[in-house]
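Here the complex is missing one protein chain, while the rest keep their positions.
Right, chain A next:
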Amino acid sequence: MLSERELQISPIVQDSVMHNTKTLTTLHNLTASLFGVGAGILGLESYSGFIFYIIFTLLTSALVYGLRVRPAGVQNGKGGIERYFQGSMELWTGGLVDGLSGFVLTWTLFYGLVRA
C-alpha cells in the first residue's frame, strides 16, 4: 500500500481507473456472450460448459495482458499491471464475475435452439 505522501507525488487519477475498468468490463461482457453462443452450439453441459467459460475468459485476459499490458510494462522497465490496474486480481478474476450472467443467458438460449 502506498503511503499518503507517495500518493500525492504520483496520484491515482480516478477517471482513468474508471475508464480502464469500464473498458475491461465491456470487453468481458461482450466476449462472455459470444462464449455462451459457442458453448451452446457445441452442446456443452454442466461442468464442461463452465470450464469452457473459465478457460476462454482467462484466455481473453491473457490476450489483454500479452498484447497491451505487458509491452507497456517492458517499455517502463517494470511490471505493466501497476500501470493499468490497481491489482493483478482485477485483470485476471474480475472478468469471470462480470460476464457470467450474459454467458448463462446465451448458453441456455443457443443450447435450447440447437438441441430442440
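Assume a residue touches a chain if its C-beta (ideal position, glycine included) is under 8 Å from a C-beta of that chain, and two chains touch if they have at least 3 such contacts; residues count from 1.
Everything below uses one rule, namely that contacts and distances are computed from a predicted model.
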Which of the following is the UniProt-recorded protein name of the chain this complex doesn't show: "DNA primase", "Ribosomal RNA-processing protein 43", "ER membrane protein complex subunit 3" or "UBC core domain-containing protein"? "ER membrane protein complex subunit 3"
Candidates A:58, A:96 or A:109 - the one touching the absent chain: A:109
Using the touch rule from the top, list residues of chain A that touch the missing partner. 5, 8-9, 22, 25-26, 29-30, 32-33, 39-40, 44-47, 49-50, 99, 101-102, 104-109, 111-113, 115-116
